[in-house]
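A single protein chain has been omitted; all remaining protein chains appear in their positions.
And then subunit A:
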Amino acid sequence: MISEPKITPELIAEHGLKPDEYERILTLIGREPSFTELGIFSAMWNEHCSYKSSRLHLKGLPTKALWVIQGPGENAGVIDIGDGEAAVFKMESHNHPSYIEPYQGAGTGVGGILRDVFTMGARPIAALNALRFGDPAHPRTRHLVAGVVAGIGGYGNSFGVPTVGGQVGFHTRYDGNCLVNAMAVGLADADKIFYAAATGVGLPVVYLGSKTGRDGIHGATMASAEFGEGAEEKRPTVQVGDPFAEKLLLEACLEIMGAGCVVAIQDMGAAGLTCSAVEMGAKGDLGIELDLDAVPCREEGMSAYEMMLSESQERMLMVIAPGKEEQAEAIFRKWGLDFAIVGHTTDDLRFVVKHKGEVKADLPIKELGDQAPLYDRPWVETPKQQRIDPASLEITGTLPGALERLMGSPNFASKRWIWEQYDHLILNNTVQRPGGDAAVIRVADGPKALALTCDVTPRYCEADPFEGGKQAVAEAWRNITAVGGKPLALTDNLNFGNPEKPEIMGQLVCCLRGIGEAARTLDFPVVSGNVSLYNETHGRGILPTPTIGGVGLLPDVEKMATLAFKANGETILAVGETSGWLGQSAFLAEVFDREDGAPPPVDLELEKRNGDFVRALIEDGLVTAVHDVSDGGLLVAVAEMAMAAGIGATLVSPPAEMSPFAYWFGEDQARYVLTVNGGSKGAVIKRAEAAGIALSKLGTTGGDKIALPGERAIVLEALRERNEAWLPIYMGAGMM
């Protein structure tokens, strides 16, 4: 028998448990925990699994709507999309593993979120991701971009899901801590959703999928700590992905679900066997007894502790319906996967783990989750910044010069080099490909389609967490609207620094309040999400980055809008008020290296009014192109529409009282750019007047240049080349 280490204060600290948390364990079980039990507590009570710092504040989020079938708390959120169909989706971070080992870290992030979706009985139909890297000049950035992108592609392409959209940004505050947020969307019959809660006593608990190895032990604990020196030494805690096994697991799971074999199912994600077994039991008010002798292992001599904490990938735990064991086993064997009965449900609400005839753990199952520490951490509000008066800025240079600079900068440069490494066409339903406002995926043979997007503007969140949180939601809502979709629900991935610092905790609290307020006003509830804290290196936190993944519905995909200009001689219109808001704008950041001032305020009622107006225009076929206005303001929006089409534009002069830079590059919210042809122009203007919507003419499409009054013309082809060039050149410079 292997002797287990003694429980010492050092060992407790190595498990990421604070002294008062250990006291809590002693009170709960009335004795010293065994080594295996200590491992189980550390897995269940770390930040990643217990949400101990955020739980209190997540309660304020709106999670309900008529179309919400399942809100937060399950593997993924579920919404009704009509015709008996449901969309199942969630976003999750894999930040620390991706920094340590970018290929496997990002790949297993994709694998984990796909598993969350098909665990609920849904076939994944699309994947998205939001990536944040450090300064391009930082020596590690290129390596991370190459590895993360290859890892996401390597997993998703092999698994067979189209990776259709997302966001990529660079900022020095992510130098030591990149962000990899992966989102997956699946499709299921609304009445055939599978859940984690076990029912029935004495039923077999079955282990399915790949074998258990020693990889990923304490992965979730690692993900819940700050990085210091030697982060790279944590590489052994990163799991290794096997997309082939995951594809087989998908097919086998959907097949046995279809055959009526499954009572409850939970994937083995963070904290593996521990977390999945406890959730199934606790949610179903049942105990679980596991016999680890039956667990399929990849390596010999694995201890109970190692098996309980392994994060080996592509594994599932299920409770099988009585009498269905043989049928379920036959299906798994057909797909070449392991199938083992590793335990059973009990009625004593205990979580019992046996190994080689010994009881290695015997803990109260509900309390493992329910009694996890809950912190109301002290927090302070981020000091408000002054609004920047455009007249106070000494702006030199020209509008064309500033536009060219922006379009060639890392954050605005085309991300084609990235998304061409993702199979974005598989499954034959990608109607709107990467590069638009939202990806559009046809549902089955149509006419319905889903609009999908990932959004957040971290520098707004840093300057004003409340307004930044609102803006992230509004931006996702707007992107779905801009393709003609009705926004239905969102998933959030909250990436922040160390919550034990009051100013960081304040960012989390206020961003959540902003997200909650926007989600409520826009009727865009939160149905799933993930919290990633301790994104700090050497004591410096990342920019607060609450990524919002939005899902919307297009009843008829034929009516979808795209952002490319469609013809010469069409009128370009702006919907929404332009005040020339330059605080925290991309223009100031990229051209003047200034990140200051108050970010643009978000008027949610106005967002709703303007968005509903635009969506109705799209539905009624009155507009030819639509683009939401975000980073970079009106001129960037127009340039993107022009470049996508190869059709130029002649633009008007801004109002006399306004600085042209503020007008063209300001980032006022609730705005869209659209084009109308002669036939519908009058109708659109009339509608706007009747509805009290601000509508202004920006210019006319045509030619091969963007012409601004009194400025040199911007040759579209040259602008496009500049926009396409940055990323391949940057990545090429570091390769053979």
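By our rule, a contact is a pair of C-beta atoms (placed from the backbone, for glycine too) under 8 Å apart; a residue touches a chain by one contact, two chains touch by 3 or more; residues count from 1.
Everything below uses one rule, namely that contacts and distances are computed from a predicted model.
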Report task. Have a look at "ABC-type quaternary amine transporter", "Phosphoribosylformylglycinamidine synthase subunit PurQ", "Peptide/nickel transport system ATP-binding protein" or "Succinate dehydrogenase/fumarate reductase, flavoprotein subunit" and point out the UniProt protein name belonging to the hidden chain. Result -> "Phosphoribosylformylglycinamidine synthase subunit PurQ"
**Report entry** From A:Ala259, A:Leu427, A:Leu622 or A:Ala694, residue that would touch the chain that is not displayed
**Finding:** A:Leu427
Query raised in the report: Out of A:Asp175, A:Asp242, A:Glu279 or A:Asp668, which touches the unshown chain?
Result: A:Asp242
Query - Touching residues on subunit A - with respect to the absent chain - result: 150, 153-154, 157-160, 242-245, 247-248, 335-336, 419-431, 442, 446, 557-558
